[in-house]
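The block underneath contains the structure these notes are about, expressed in C-alpha cells.
For this view, one protein chain was removed and the others were kept in their places.
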Amino acid sequence: MKTIRRLDLDDARRLIAGASTHAEEIGVPMCIAVTDEAGQLIAFERMEGGKVTSTTIAIDKAFTAAAAKKATHEYGHASQPGAPVYGINSAIGGRLMVVGGGLPVIFDADVVGGIGISSGTPAQDQAVAEAAVAYWEKR
Amino acid sequence: MKTIRRLDLDDARRLIAGASTHAEEIGVPMCIAVTDEAGQLIAFERMEGGKVTSTTIAIDKAFTAAAAKKATHEYGHASQPGAPVYGINSAIGGRLMVVGGGLPVIFDADVVGGIGISSGTPAQDQAVAEAAVAYWEKR
Amino acid sequence: MKTIRRLDLDDARRLIAGASTHAEEIGVPMCIAVTDEAGQLIAFERMEGGKVTSTTIAIDKAFTAAAAKKATHEYGHASQPGAPVYGINSAIGGRLMVVGGGLPVIFDADVVGGIGISSGTPAQDQAVAEAAVAYWEKR
Partner (left out) sequence: MKTIRRLDLDDARRLIAGASTHAEEIGVPMCIAVTDEAGQLIAFERMEGGKVTSTTIAIDKAFTAAAAKKATHEYGHASQPGAPVYGINSAIGGRLMVVGGGLPVIFDADVVGGIGISSGTPAQDQAVAEAAVAYWEKR
C-alpha cells in the first residue's frame, strides 16, 4: 500500500481562476481543464469565446501532463521529425498531446495533477497554464 | 440565418452551484456537467468523493439531454425491451445515456443547454439535476 | 491538496497470486487484472487457457469496480430491464462492466484499487475475485 498526494477541488478551482485571470489579461478566451495526478478530470471551464474543439484538447493536455509527468510542449520538441518520440502524438487514441499548453502541477517534487489550456496559440496556452500554476502556488 | 439562445458560463456556474448545494444536503458527492444547447461542455466539477467513472457519465448525460432535448430518464423508459427505442443506449459510441440524471435546461420553451449528474442512484442524480435547474431559474 | 491511499505493485502481485491459486483450485484459467483506485492498470496476467476476449473484460471490470467504487455484479442487478441503471453497460465506450467478477479493493473503508476476473462464468469470476481479496487481506 502506498500514500500519494493529489489536487482537490479547491486547488482545481484556484488553478482555473488563475488561468481565467491571465487569459482575460491577454484577451484570449480559453478552455481550461484540471486533472488529478492520475489524469482524471476534476474541473473544467470553457470561457465565453473558447473553442469547442479546445474542450477535448484542453482535457487531453491536462491528462497528458499529469499522467506522463511532462509538459506537453516538451513532447512537442521531442516528437519532431527525426527526434526520439516522433509519432507519439497519435498514441492512446490521440489523447497524448504534444502541443504546448499542458503542464504537470508539482508539489514538493511530486506530480499532484495537471492543467491543460487550449484556444490560443500554443505559446499563449502555455503562458496561461504557467500563470495558473504561479497563482496556485501563492495559495 | 437564425439566432439561438444558449447558456453562458455564468449560467453553467450557477447550475453547478445549485447542484453542489443539493448534493451536499443529501450527502452524496457528485460529478456535475453543464453543456450548451449543442451538447458541448461548458463547465464540469467532480466534488470530493465523486466517482471517476461518473466523470464521463455526467458529461454524456448532459450531452444527451441537451442535444436530444430529452431527459435521460425518459430514454430509460423508452429503451426498455420491447419499447420503441430499445438499444439506443449504445448509440454514438455509448454516449447516448438512458440512465436518469440528465435534464435539458429550458428557457421560454427553448432548450438552451443540458445538465448531467452522476455518482448517486439515478433517483438521487435526477433530484440533484432538478434542484440545480430550480436554483438557476431563480437567478 | 489531499492525501489518498492506493495499492502498490506488491499488493497487485499478491492479488494476482491469490486469484491464480483459486482459479487453479476450481480448474478455470482466468484473466486477472488489478488497477489502482483511479482505475489505472497496475498488473495483469492471462493464465494458460484464459480467453483473449477476457483480457479487456478483466481490465474493464477492475476499472469499473475501482473507479465506480462498486462490485460489477451489483451493477448487473441494478441494470436489468426495468431496474434503475438499465442501459449503463454501454457507458464510457462500453468500459462500464455490469457482469460479475469485478470487486473494489477496500482498506479501512477506503477504495484503494480494483480487481477484475474473466474467463469463467460470472459466478466463478466473482468467486476468484473474492478469494483474491481474502488472500490479500491476510498479508
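Per-chain numbering from 1; labels A, B and C assigned in written order.
We adopt the following convention: contacts are C-beta pairs under 8 Å (C-beta built on N, C-alpha and C of every residue); 3 or more make two chains touch, one makes a residue touch a chain.
Just so we're clear, the structure is a prediction, and the values are computed from it rather than from any experiment.
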Revision key, fill the gap. For the full complex, contacts between the hidden chain and the displayed ones involve A, C
Check your understanding: Since one chain has been left out of the picture, which residues of subunit A touch it in the full complex?
Key -> 2, 38-39, 63-64, 66-69, 81-82, 84-94, 96
Exercise for review: Please give every residue of subunit C in contact with the chain that is not shown.
Suggested key: 8-9, 12, 40-48, 52, 55
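In this text, only the chains that are shown with their structure count from here on.
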Exercise for review: Go ahead and note the Å separation of the Cα centroids belonging to subunit A and subunit B.
Suggested key: 25
Exercise for review: Please report how many Å separate the Cα centroid of subunit A from that of subunit C, as a whole number.
Suggested key: 31
Point to revise | Interchain centroid distance [CA atoms averaged], subunit B/subunit C, Å | key: 29
Study note, to complete from the structure: Touching two or more other chains in subunit C are residues 2, 38-39
